[in-house]
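See below for the structure under consideration.
One protein chain is absent from this view; the other protein chains keep their places.
Chain naming follows the written order as A, B and C, and within any one chain the residues start at number 1.
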């Protein structure tokens, strides 16, 4: 047993360590449970779910880019009914927290989803107002502060779990977006979602993903993500879940030192399904080596 | 001799090929001329220059990131006097076009610089309203459409050369920024400048660059850059100089097919000083292989 | 069970212009694999993060063989690897040709499972080899190539009746694999096929005409390769159980599908 305390708490919930997964890169954990002992994660964050099943975008839905990828899955999901019947009971077999990522086409759909999740045995809800692949409305919430504040309020009015607002990096001022969520009553913010990108297939003279644009993620985006976490940490009094390109403990520590309480591993899972475990172990090793007794000492330590 | 015509023209100026360098990565060409025959470039774009010498930021000024780098040089430059006496005569020895990148702390400084360049033997001016490392004012021009329009107008009023407005990617809508420049009378736009990023040195628990944040560039940013070029090509009727992560002809072709008339090689010069030449040769080879007689056919061919 | 291994290359050869094979020594993957499954092959270069899905061509004890065409930077990297070097691979992935299940399904519908017809087109040829070797019923294989570089042909001849079709007519039938099968009047109880999409469409139609089932291998761009990211879906005719929409995951429910159940 090590002497390092990796536990963190966020909105009154205790996590055994600060490591979770980025929504959409880990399903509901089933597939990855063949590689990863889910009991070892601070939390599992599930793929975005809506009140009804969504079919998502046409294929190709992804393309590899230099040090990253772009995706335009289009929030395909089986809908809340199947999710609550199948995925939540599966996750309840594990000793880990559950964060449910929620998507919708309109304020009403978000509110309806949050209502239906109110009595589900899940720990937190993460509201994805920033998915660049949904045209019907999601995108506006994610880039206009007033809309973000409004939807935060609407969701908070019906939510029983703490609400995390997930921010898009495709804005001039991420601090303004975070302030708007804080004003709307958010309990936490998570960032970053994907950077809108494009890849052109020069041989076929067309777009590499059918949706033309997609969301860029992976190690390539990390500097933007760390900068935004730092800006938000200095703009609001909300706890932060940091993500964007984390593939090892050193990356996670950048986010923690910039101000994140929890960190999420996303795209790196595709490169190595054991990344989350390696991050947990690496955080512990770093703390031991540097005489850090409690990882909480490191949160926001770089000013 | 090949049958491919690589020539392009922009604002009435003819370039022997569409390849130039990104401002700030190539000095005024002197150092690179040891590796690169400058006669083979469509144009040389020089490092940002101001009316007086600037000392720039403290060191460390750069940090490597995954597939890219961040820089906070802070626009160190020797001032227009030295530049006009030393650098322009040097470049005039070569058969290539000269694009001078201009920076300033205020509208007055930009206007003054453009005035003093009016009778210099240079082909175009590129107005850097987007450098994230200058605090005094530059940054506002680059992220607020109305400011961009105003400075474009001010500069155009005194300019004798065609004016390229260089856009920052750190905005919610790059199309709005381009429209503002078009409304202000810009002759062309160039994009993208660097994405604001941060790297934390976890062992020293401090920022990897002294300026805390820096501008991210290199192959990592390419998908964002291509997407923005595409958006701008579809928003305005101005020719576009595309850049951001180009390191080979395939990358350059993505920008061209997305709508760029000229392309600039930046960070890749640091990895291989011969990148520009390889891009020119690769463009020619691609056209030959694909039966493209004139590279102009490819500009904006992906819709 | 799926395994992740840093596997040593025991053989790496060029089979034809742009076509290479690698044999890996694996701890568990080969033993767990069946024909039609694939593995994820990871680049040793950090700028390429996503796995390359490559079908299993041959299983021999602990040894696993893949055969691939160089089409981009990842396959180019693999083609330069040498014996003794290592690549991280993950698998076996996907359903593969679950012959017992397929047989049972066909017989349940009153069909026979006594004669198989396999189609392999281009780089769809290699995955048919382990299948041809595994089938203990009479097996015809129609292999389609561009030209006279008929990689793996000799090995197929040891395990099945081989028919060749080439685009340039240099060997065997001049034309596509379906026309070759028609030309030779090949008949079967079941079809298995892997190849480019136009060929698979042809196979689907052909199977319909013959009134027999066809099991085809689909391709799609993948990120996770294990069913978590929903990148690799294909359209299904019925509502897919996992997705609750008409999208099956090629990497999980596939890559082998009953042609009647997917829209291609």
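Here are a few things to note about the model shown:
By our rule, a residue touches a chain if its C-beta (ideal position, glycine included) is under 8 Å from a C-beta of that chain, and two chains touch if they have at least 3 such contacts.
None of the values given here were measured: they were computed from a predicted structure.
Per the touch definition above, the residue from A:24, A:67 or A:184 contacting the chain not shown is A:67.
Checked against the full complex, the one of B:14, B:64 or B:288 touching the unshown chain is B:64. Between the chain not shown and the residues B:9, B:39, B:271 or B:290, the one that touches is B:271.
Even with one chain removed from view, chain A keeps its contact list with that chain: residues 66-67, 219. Of the residues in chain B, those that touch the hidden partner chain are 24-27, 30-32, 34-35, 47, 53-56, 59-64, 66-69, 71, 73, 76, 78-79, 82, 218-219, 267-274. Interface residues of chain C with the unshown chain, by the touch rule above, are 45-48.
Throughout what follows, only the chains that are shown with their structure count from here on.
Contact topology of the protein chains: fully connected, every pair of chains touching. Central chain assignment: A. Criterion: smallest distance from chain C-alpha mean to the mean of all protein C-alpha atoms.
Placing every chain at the mean of its C-alpha atoms, the farthest one from chain B is found to be C. Separation between the centroids of chain A and chain C, computed from CA atoms only, is 36 Å. Note: centroid distance chain A to chain B, computed from Cα atoms, is 34 Å.
In chain A, the residues touching two or more other chains are 66-68, 219.
Multi-chain contact residues of chain C (touching two or more other chains): 46-47.
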